[in-house]
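For this depiction, one protein chain was excluded, whereas all remaining protein chains were kept in their positions.
On to chain A.
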Amino acid sequence: MGDQKIHRILMVSDFFYPNFGGVENHIYYLSQCLLKLGHKVVVMTHAYGNRSGVRYMTGGLKVYYVPWRPFFMQNTLPTIYGTLPIIRTILIREKITIVHGHQAFSTLCHEALMHARTMGYKVVFTDHSLYGFSDVGSIHMNKVLQFTLADVSQAICVSHTSKENTVLRSGLPPEKVFVIPNAVDTAMFKPAMERPSRDEIIIVVISRLVYRKGADLLVEVIPEVCSLHPNVRFVIGGDGPKRVRLEEMREKHSLQDRVEMLGAVPHAQVRSVLVSGHIFLNSSLTEAFCIAILEAASCGLLTVSTRVGGVPEVLPDDMVVLAEPDPDDMVQAIQKAITMLPKLIHKSCTLE
C-alpha cells in the first residue's frame, strides 16, 4: 500500500454477528477487505446474549460488544447521550480516523455518527434498505435520518434506486451520496463442477419466509408452476412466520414430493443448496440491492425475480428474468426462464 494513507476505521451498527443478515455480512467482508489493504478496522455493536466485551475475529478484526441490551428488533434503546462515554473511549483508545455507520434503523449507528461528528471525526454512513414516506414508522425514521445525516461527510448507497431514496429521505445533496453496489465472494460462490441433470428442473428459493420477502407470492406461484410443468421441483431454504402457509400450500395441493422445505440454511451451506438447482427465484416485495440473486448468479443459476427497488440494476438482462410482483406475471417469468435454460446451459458448456 506504500504511499497510501493508512486509516483506522470504526464500523458501527446494531447488526453484526452472531446476528445474521445482509448488513452483518457486508460489515464483515468490508472489514476483511480493508484489513487486507493494511487499514485498521474496529467494529462496534451491542451485546448479543452473553457475548459482551471485546472479541477478535479473522484477520485481527476487533469487535466491541458494548453491554447495551437490545430492546426492539435488535436495536438498542435510543438515549442520545447514553452511549457517548463508551463511543468516546473507543474512538480515543483505538485512535480512530474514520467512523462508518451502517443501516438506517440502527440507533447505535445514529448515536455514534452524531457523537463522532461532534468530536470532529470524519463520518461515513451506508444505507442498506429502502423506506417509504407514508407510514408513521418511516416518517419518524426519515426525520431521525435528516437529523444525523445533516453533517455527515459522505454517504454510501447500495444501488441507484437506494440513492434516490436516501437523497429524498435525508435531504443530502446527491453529490455527497456514492453508489457502491454490494459484492459477492466469487471464490465462495462458484458453480458446481458438474452441472445438475436436465431430467428435472429444480427451482431454488432461499430467503427468510416473511411478508416482505414475498412468501405469500410463493404460495400462489408454486402450485401454478407445478401444475404447468410436471418436471419442475422446488427447494425452499429459510425459515420464518410464513413457513406455515407454505407448508399448508404443500399439503393442500399434495406437492410433498415436489416442494422440499429445508428450514433455515446456514450461510456456509447456501452455495451447496444453490448449485443443486437450475433457477433461483426471488419474490421480495422490497429490496435495496438483493445480494441473494447475485450469489445465485455467481453459482451459475438463472434468476427469476420481482421487479422491485434496486433489483433491476443488479444483473444484466441475459442473467435475470424480471416480473411484476403479481402471481400470474411471475408464473410467466418462470416459464420464460425454463425455456431459456437449455440455451444457457449450452452456452456454459461451450465456454468450458
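Keep in mind that, in the parts below, a contact is a pair of C-beta atoms (placed from the backbone, for glycine too) under 8 Å apart; a residue touches a chain by one contact, two chains touch by 3 or more; residues count from 1.
In the analysis below, contacts and distances are computed from a predicted model.
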Name the absent chain as its UniProt record does, using one of the following: "Phosphatidylinositol N-acetylglucosaminyltransferase subunit C", "Putative lisH/CRA/RING-U-box domains-containing protein", "Molybdenum cofactor synthesis 2" or "Signal peptidase complex subunit 3".
-> "Phosphatidylinositol N-acetylglucosaminyltransferase subunit C"
Out of A:G53, A:P67, A:P85 or A:G132, which touches the unshown chain?
-> A:G132
Among listed residues A:F16, A:Y65 or A:F289, the absent chain is touched only by A:F289
From A:V66, A:M141 or A:V308, residue that would touch the chain that is not displayed | A:V308
Given A:G101, A:G277 or A:P327, the residue that touches the chain left out of view is A:P327
In terms of residues, what is the contact footprint of the unshown chain on chain A?
-> 130-134, 158-162, 164-165, 167-168, 174-181, 186, 212, 214, 216-217, 220, 245, 285-286, 288-289, 306, 308-310, 313-316, 325-327
